[in-house]
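Please find one structure pasted underneath; my questions will follow.
The complex appears here minus one protein chain, its other protein chains still in place.
Chain naming follows the written order as A, B and C, and within any one chain the residues start at number 1.
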Amino acid sequence: MQLGLVGLGKMGFNMRQRLREGGHEVIGYDPRPEVSDVPTLAALAEALDAPRAVWVMVPSGHITDETITSLAEVLSPGDLVIDGGNSRYTEDAPHAKLLGDKGIAFIDAGVSGGIWGLTEGYGLMVGGSKEDVDRVMPIFDTLRPPGELADGFVHAGPVGAGHYAKMVHNGIEYGLMMAYAEGYELLAAEDLIEDTQAVIQAWTNGTVVRSWLQQLLAKALKEDPEFHDITGYTEDSGEGRWTVEEAINHRVPMPVIAASLFARFASRQEDSPTMKAVSALRNQFGGHAVTRISESG
Amino acid sequence: MQLGLVGLGKMGFNMRQRLREGGHEVIGYDPRPEVSDVPTLAALAEALDAPRAVWVMVPSGHITDETITSLAEVLSPGDLVIDGGNSRYTEDAPHAKLLGDKGIAFIDAGVSGGIWGLTEGYGLMVGGSKEDVDRVMPIFDTLRPPGELADGFVHAGPVGAGHYAKMVHNGIEYGLMMAYAEGYELLAAEDLIEDTQAVIQAWTNGTVVRSWLQQLLAKALKEDPEFHDITGYTEDSGEGRWTVEEAINHRVPMPVIAASLFARFASRQEDSPTMKAVSALRNQFGGHAVTRISESG
Amino acid sequence: MQLGLVGLGKMGFNMRQRLREGGHEVIGYDPRPEVSDVPTLAALAEALDAPRAVWVMVPSGHITDETITSLAEVLSPGDLVIDGGNSRYTEDAPHAKLLGDKGIAFIDAGVSGGIWGLTEGYGLMVGGSKEDVDRVMPIFDTLRPPGELADGFVHAGPVGAGHYAKMVHNGIEYGLMMAYAEGYELLAAEDLIEDTQAVIQAWTNGTVVRSWLQQLLAKALKEDPEFHDITGYTEDSGEGRWTVEEAINHRVPMPVIAASLFARFASRQEDSPTMKAVSALRNQFGGHAVTRISESG
Partner (left out) sequence: MQLGLVGLGKMGFNMRQRLREGGHEVIGYDPRPEVSDVPTLAALAEALDAPRAVWVMVPSGHITDETITSLAEVLSPGDLVIDGGNSRYTEDAPHAKLLGDKGIAFIDAGVSGGIWGLTEGYGLMVGGSKEDVDRVMPIFDTLRPPGELADGFVHAGPVGAGHYAKMVHNGIEYGLMMAYAEGYELLAAEDLIEDTQAVIQAWTNGTVVRSWLQQLLAKALKEDPEFHDITGYTEDSGEGRWTVEEAINHRVPMPVIAASLFARFASRQEDSPTMKAVSALRNQFGGHAVTRISESG
């Protein structure tokens, strides 16, 4: 089918390609002319046959806001917008309302898979009405990975459910990565272990901890055995924070995912004000840093 | 090749079957006559041709200790013992010494895979000398999963390295399970999500969090959608505790795996003494439990 | 000076008494006639001489909202309202705006001390303009504990700063209580320690951990040595949640306070969905709960 696609960054660019290879007619718009098929959003709307379907794949937050607001102006009643970015699920209802007031339908879609999605397919979690989801199912069908539909696609619930599921997916991801990483550090610290990469590689088949992330960790260690070319500075992109906030809202204990989030915050600090305060306290009661008798109390 | 196998519980029983299907001659010993091939350890030693190889697959701790001590008595110089149980790696050197004093070789082998190992193969992490490992490589080759050797087997280092790698594997496992479980609880708490099982099932292909444990969680939820038939009471079997203790020894920060371990401890308490103390403190400064104005301070 | 006081619950009731003992004329309003000095908020406004000062001491959230909205109707330009409850600091600016539109000034005051404040004085953290704070300083002076002003009172900044400081105070409180409580549980678990209460009591003087909370814990244990009459079920009253949310907003790692918050959430669950999922996973890969060989992997 025909699809408008706004945002041709790393994700959108690949998705256009996968959809085209799947036989769809994709007209892409991006502010960078070198990748864009049309010069403006208005031109995109004009180029599509009504009723239109437009997939938005831009950074979450105000850029998504602006894009959807602009689309509300250039699209027509009966059209449909899919927000495939990592928007916070709480923004979906307002976006659905904004578009709905103009007769435009809205679906939120959580998309997982990163740069591998082009070849392996994207895991999809979508929210919206059954009618709307059915309407763009051919697009979802091409984007999703091959195999059983239920193993790579879920219509998780009404508007917001897709992004909620994706948010939790990413929160879990934080915890998984941290669990592997802590284990890696411990293996690397122990002299008995002669080749940390080989151990992690060996977990690929048969073990309880085998996973895609485990394989990626083995691959990363193969490329750079002691992570010489990498720093611990680690960004977080919203979903981790939102997951912990939702846990607080729902009174769900979430020690592991929260700890994973805090470790990212800490990784970006030059020095820790918290630990400066702890260190200052030790000095206050224990005297100078170096003492003959243990100074800790 | 020929192998003695001591311990025909859930793991050992299946391993005997997998090895026999792989063409090996396995003579198993277990105190339960209905599963044992020989009546005693001495009979096992007699039934094997020297130089013997004996795999020990019994609960870690004193049962493993006793088994290895007994084997030291019935085996002969030139024989070889493999401890495939979940022994703490610190016990490997004493066991190697005990056996070595009688001229018997020792290998420690961490075995992952649980009840699935019978059909899928067991992930193997072994420690010992190259010579000793080579000697029983045909056994490892049959037990390990099909595919690249390096993807399911690692000779991790000298004696102790196998159990160390397995210990870290299990520590990671604790963290992974907890990450998925926290995410599950949050999904289940949110009304937007109409079918938690379907969301987790959909992560099977294409997503970053796809893994064997993710598939098992989807399977478990399919069988018992709200975990009606299960309690949160969760045992831990040693490796998690040892992993955190090793982290402390190596001064490795390990917030996620430690939190996962503590959650298991907490799951087994009828009520928490810690939280009783917190509750008592709140009463002390805030008055009765129910107050019109917030009592917390 | 003269003060209107709305809310005569546990905190407000005691504050009225302390203020009256300090020589102030306090007219209190509460929906419960048996404690109220006037029948309605309107009657309260009438009974006070303009320009009026009214202290609001009611539960945070919609009751505070409603009270301030009602006060905006019955008060006059030039009057001043102090919110002494545990409102979230983000509600202070809207309340200041609502009142400011009618020419009424606003101060937010974090009040600590619980039921002990009546006799020991209340720790005060206030936000607002210098002019407004100066105006009601006689009230603050009577409420605060004796001693140096700076040791029991702070004008922390503009509107919102008082509740922000109080929020952080309570977040810290969560962490402190949990630290003592964890230590208590460990002492109580160890046979070498013959009298846990005596150990905690002995920390009262000379030690690094001495504090008011430590003394309260010793007192609580004296009254109920093994906490027989108490359960671990522990409420949280907002500030802990908000503190962690603010930490996330500011990208501040906050492992200890977050863990303390999550422990409270967990204390209120009959059973943990997270641990049910972990337990289900263990069953999936390890077979039945009881196995002869360690079932964990």
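As a working rule, a residue touches a chain if its C-beta (ideal position, glycine included) is under 8 Å from a C-beta of that chain, and two chains touch if they have at least 3 such contacts.
Owing to the predicted nature of the structure, the values given are computational and were not obtained by experimental measurement.
Taking every chain of the complex into account, the absent chain touches A, B, C. Taking the complete complex into account, C:157 is the one of C:138, C:157 or C:238 that touches the chain left out. Set against the missing chain, the residues C:221, C:247 or C:281 yield one that touches it, C:247.
With the whole complex as reference, residues 89, 112-114, 117, 120-125, 127, 144-148, 150-154, 156-158, 160-161, 164-165, 168-176, 178-180, 182-183, 185-187, 189-190, 192-195, 198-199, 201-214, 243, 246-247, 250, 252-257, 259-260, 262-263 of chain C touch the missing chain.
As for the chain not pictured, it touches chain B at residues 207-208, 241, 244-245, 248, 251-255, 258-259, 261-263, 265-266, 268-269, 272, 274, 285, 297.
Although one chain is not displayed, chain A still touches it through residues 7, 9-12, 57-60, 85-86, 110-116, 166, 169-170, 173, 177-178, 180-182, 184-185, 188-189, 212-213, 216-217, 219-221, 224, 227, 230-239, 255, 259, 263-264, 266-267, 271-287, 289, 291-297.
Here is the rule we use: only the chains that are shown with their structure count from here on.
Looking at which positions face the partner, chain A and chain B present mostly the same ones, since more than half of the interface numbers are shared. One finds 37 Å separating the Cα centroids of chain A and chain C. We define each chain's centre as the mean of its Cα atoms; on that basis chain B and chain C are separated by 45 Å.
For the pair chain A and chain B, the distance between C-alpha centroids works out to 32 Å. Contact with two or more other chains is made by residues 207-208, 252-255, 259, 262-263 of chain A.
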